[in-house]
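The structure that follows is given in the form of structure tokens.
The complex appears here minus one protein chain, its other protein chains still in place.
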Amino acid sequence: MSSSSPSLAPVLAAPAPTSLATHYQAVRTQSVALVQPLLPEDTVVQPTLDVSPPKWHLAHTTWFWETFLLKNYLPGYEVFHPEYAFLFNSYYNSLGSRVNRADRGTLSRPPLADVYRYRTYVDEHMATLLARLAELPPAATELLELGLHHEQQHQELLATDIKYILSTNPLAPGYLTDEQLAMSNEKSEPAANSLPTAAWLPVPGGIYAVGHQQEGFSFDNELPVHEVLVAPFELQNRLVTNGDFLRFIEAGGYRQFQFWLGEGWDLVNRESWTAPLYWSQNADGQWLRYGPTGLAPLNLAAPVSHISFYEADAYAQWAGARLPTEAEWEVAARHFEATPQGGNWLETGHFDPQPLAANADPTQCHQLLGDCWEWTYSAYHPYPGYQRAAGALGEYNGKFMLNQLVLRGGSCATPESHIRLTYRNFFHADKRWQFTGLRLAR
Amino acid sequence: MSSSSPSLAPVLAAPAPTSLATHYQAVRTQSVALVQPLLPEDTVVQPTLDVSPPKWHLAHTTWFWETFLLKNYLPGYEVFHPEYAFLFNSYYNSLGSRVNRADRGTLSRPPLADVYRYRTYVDEHMATLLARLAELPPAATELLELGLHHEQQHQELLATDIKYILSTNPLAPGYLTDEQLAMSNEKSEPAANSLPTAAWLPVPGGIYAVGHQQEGFSFDNELPVHEVLVAPFELQNRLVTNGDFLRFIEAGGYRQFQFWLGEGWDLVNRESWTAPLYWSQNADGQWLRYGPTGLAPLNLAAPVSHISFYEADAYAQWAGARLPTEAEWEVAARHFEATPQGGNWLETGHFDPQPLAANADPTQCHQLLGDCWEWTYSAYHPYPGYQRAAGALGEYNGKFMLNQLVLRGGSCATPESHIRLTYRNFFHADKRWQFTGLRLAR
Amino acid sequence: MSSSSPSLAPVLAAPAPTSLATHYQAVRTQSVALVQPLLPEDTVVQPTLDVSPPKWHLAHTTWFWETFLLKNYLPGYEVFHPEYAFLFNSYYNSLGSRVNRADRGTLSRPPLADVYRYRTYVDEHMATLLARLAELPPAATELLELGLHHEQQHQELLATDIKYILSTNPLAPGYLTDEQLAMSNEKSEPAANSLPTAAWLPVPGGIYAVGHQQEGFSFDNELPVHEVLVAPFELQNRLVTNGDFLRFIEAGGYRQFQFWLGEGWDLVNRESWTAPLYWSQNADGQWLRYGPTGLAPLNLAAPVSHISFYEADAYAQWAGARLPTEAEWEVAARHFEATPQGGNWLETGHFDPQPLAANADPTQCHQLLGDCWEWTYSAYHPYPGYQRAAGALGEYNGKFMLNQLVLRGGSCATPESHIRLTYRNFFHADKRWQFTGLRLAR
Partner (left out) sequence: MSSSSPSLAPVLAAPAPTSLATHYQAVRTQSVALVQPLLPEDTVVQPTLDVSPPKWHLAHTTWFWETFLLKNYLPGYEVFHPEYAFLFNSYYNSLGSRVNRADRGTLSRPPLADVYRYRTYVDEHMATLLARLAELPPAATELLELGLHHEQQHQELLATDIKYILSTNPLAPGYLTDEQLAMSNEKSEPAANSLPTAAWLPVPGGIYAVGHQQEGFSFDNELPVHEVLVAPFELQNRLVTNGDFLRFIEAGGYRQFQFWLGEGWDLVNRESWTAPLYWSQNADGQWLRYGPTGLAPLNLAAPVSHISFYEADAYAQWAGARLPTEAEWEVAARHFEATPQGGNWLETGHFDPQPLAANADPTQCHQLLGDCWEWTYSAYHPYPGYQRAAGALGEYNGKFMLNQLVLRGGSCATPESHIRLTYRNFFHADKRWQFTGLRLAR
């Protein structure tokens, strides 16, 4: 499907960063690598409001470096193009007006080639800045780390947005060929017989500190560290699988209101949902799922993904269980990290469209945190004592702290150096285009 | 404005219930009393989706008794009309299809007179049932208590819906005349000089039990009792007042994005909000508010009400404070109930359209819990261990536990016997037609 | 006003006007008579944008007299209420701002009783003005005639809006009881065996003058008289009947795109139309129609009504015929008026909810012009040389001359003195709540 024989080398190369400059280069390279299997046409479209054009992601992440680093810390820096701030500002009111989000997919210009020129221009100036980093105030280094994590967030969005763009096309093209997929990662999908038996792992109650407590980077929404009281609970050792979820479907789960929250039931009926996003049945009734190489039979042993919070919660209701809170999830993760008992939980290295993540060492992929983001029944609200930063970066996280749910873990599309035990991902309850699944609690 | 000289006697008469039968009669009488100042035409309209026609409230509450008590516990009971279950079921999927909520205001029939006949028919049969209550299983008594609280909830909705219906009319008719208002309650609105100085009241941290712990009725969403860890915090001794809020407006609060959550900022701009609901400025710039007798000058000493969560949160941001969580609120309420220090907090007996509540003894009105529902920054989620009941009543609360915020306290429109320290009221963040205000925390 | 024993006297009394003053009184009385069988609640609601509350019609027609006659020609006249111009102006930009049309059904005030007081106030002052009419300039008499025809237009809208309001109620109440219906008009519905055989009546081609050519009132849109060239054509002697239309339905007419205009086909699918408005099938498959006494079996001999232009056109396509143009219709009407051959055409005195029209002499009802408005395939555009009048009345007709179709004839709901051979009624192609049917041409 490739237009000009893209090398997959960049997809495969994600060396461990040895320094910030090296890490900068690796992250920037990886963004481009994700887009390389696409055609220019694929980088333009926005089939639904949530999905931004890949070209936009490549430019927006570049604008971030320009706006927060180069303009502030590289004397004499001149912006690449005076209109790009209008075109590629995502949502920062502090930074002025911008293209309406719904119109991102109507903009053919600048073309992909110009966006690459923009990236090169900014990378060259960033190289100059990185060489002088030691001389700059610590805030510059902090912004650099933020920029890297920001770009990694958009790498995950690139993966999910590309998947959506290609999947909604009636031609259902694959992102990779079978050969490319085989090359990209030796780890095969989990076989049914490798699946651990579902089991409940007990976690003792108590007062626990939650939030980012180690060295290193975290987003402001992971702070401050604070104590929570958690009652004893149990968590399953593995994610709910496609096979598990199929039983829910076959039991009429999508047709029985009593398992559903009211807004979820309305949604299921309005949208005529009968299965997770990307699932379909062929004429023989066989279940297929759209994945990296196009349509393929559903792997019953893989964790269910691309479900909304409503579907996760309805499944849990049907199963006589519940979703964990984010505090429970974090407490359990800490608990099992330190105990042999955790082994079971850690065994859940299943994944679905793993090649999207393109990790250099797939054997280490996802060991800790699973292959899907896990919906929790916790609202994305500020931690006690949270304060929005002053200026534009105060808009980064704080203004979204309502009407969304926290997801924990990470997915096959999350860059590995971006995964953290305290990471608070968040989406509205109806969203399905992310790699979202669930783990039962009780 | 009255069509046939309604006596206000029922409005004034709300005797303390001495028994369930007496209480049943008092509650049923009070619903009718609330509608009595209206004309038949006023009872039909639905000016916005949230606001149900008063006629619908009178019928729906009656349908509740018929459906849950009479059909189950009165042998041989025949429903008043076979179509009323379709017309007056609110949201119970368990009980079949029903009129679309958005269409309630398109239905002129049954007319108000028939709804009153329906009420009389059901009350007569309920009298029979109440006389035999001791012979019935305990579940019948539980349903009776639930039905009373259900009807009281709709009394508050009647008050707020009537206010909305009359206020949106270009004629801005009052609900009561000045004379009726004067008769209905001797307590005057707070004078500016009676206003306590705002002060911060400290509450010690610790592990607290929250949830309904006393004897008597509570909704299922107030259970189970469970422990929470609360860090030390401070709460203000009084609600934010109209005068306080006016300073926020005059400081440009509605025009500065940095105080607002993202969805709130979009809403403010989309709806061109510049003040709380029911506020307006006359040609001289004087601030007016729509209240029980129509338009009147804004009382700066009264608590601000009819604000959305977004406005409450933006105010708190502007004031350098925050909204309390629902746990903090409940902990503080218990704390101050038991301490002399609480006196300040308890002094906030301000109110706006108090006559709607029609309490028998206004001197006792609102002493504990304020005059407005107080927005908390807590999502309306199930308490740990919460289980939805089986059957239709499982739909009463549980299916709404997402995307709404908890409000605590009670308002001038809340029947006094309906106010509870553990009561969890809940609305979406954009709603303003309830008596909703805020109290600052830090 | 009472629902239990409505007097039908006013419904029946519509004496032939002997003078303008008498005619004024008769017309004004008839508007009230149409509303008399309703309850106050029925007069408030607006179940769809096109349908105005009956209370609004009663007030708007009164505002018309006040605005165009009393304010201009009765010295010292004081308006009944200063806000009524805002409330009851329909669409005259010349006369200032007004209630949004979509909000008419949200307004409970002024109540029906106040609207009657308004009518009485205006009628009393109109009596004074009518007594002096001879002294006033001729323009006053012209406005008086316009006002009478304006009110008659709203009488037809009252009939169709009331029908819609009652029909959409799940209780499907009748407008009249069977007894009232029997009293109101001796003429029974047509029996199947009374139905004339459909036949084609030829009309010779030629140059014809069209437009209002007689003495007496016409709207400005019926002028100027102008010549048109019409090719020879044939018209059917009777309207398409319910029985005819049922054959179209049973032949799959609503499921075959090839009979439909593109926008009609989209509409049929979007709205899931399978039959005319007010038709339904009971559990036994019997066809019913909602009419003056509620649901009743469909009369196959009656003309089909309550169909959109799209349905009329699709029927004609299916039948291998077409709709006439408005010029053809007018030419044919003049032609058959003057020829014995026309007798067949004139035999179509069928009607459906005839009591709504409340004609004094039902034997003369509709002889000339049929019982349904007949869709023509002519756009409602200005006649050659048409000029909008100056001032507010220039908005009466001219600004609507686009995107609507002309209907000719008249319906059982059209006051008889309002029917004219040159009358140009007009509606958008998708409207069905008027008494609209068709007659085939070829």
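Which chain is which? They are A, B and C, in the order written, and residues in each are numbered from 1.
FYI, contacts are C-beta pairs under 8 Å (C-beta built on N, C-alpha and C of every residue); 3 or more make two chains touch, one makes a residue touch a chain.
Since the structure is predicted, the reported quantities are computational estimates derived from the model, not experimental observations.
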{"item": "Partner chains on view for the chain not depicted", "value": "A, C"}
{"item": "Sole contact to the chain not displayed, among A:L34, A:L112, A:A140 or A:L246", "value": "A:L112"}
{"item": "Of C:A134, C:A231 or C:A283, the one touching the omitted chain in the full complex", "value": "C:A231"}
{"item": "Chain C residues touching the omitted chain (full complex)", "value": "91, 93-94, 207, 226-229, 231, 257-258, 260-265, 309, 377-379, 381-382, 384, 394-395, 399-403, 429"}
{"item": "For chain A, the residues touching the chain missing from this view", "value": "3, 39-47, 55, 83, 86-87, 99, 103, 105-113, 165-166, 168-171, 173"}
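Note that in this section only the chains that are shown with their structure count from here on.
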{"item": "Length of the shortest touching-chain route, chain A through to chain C", "value": "2"}
{"item": "Relative to chain A, chain with the most remote C-alpha centre", "value": "C"}
{"item": "Centre distance in Å when chain A and chain C are each reduced to the mean of their C-alpha atoms", "value": "61"}
{"item": "Chain A-chain B separation of Cα centroids, rounded to whole Å", "value": "41"}
{"item": "Interchain centroid distance [CA atoms averaged], chain B/chain C, Å", "value": "46"}
{"item": "Where chain A touches two or more other chains at once, by residue number", "value": "none"}
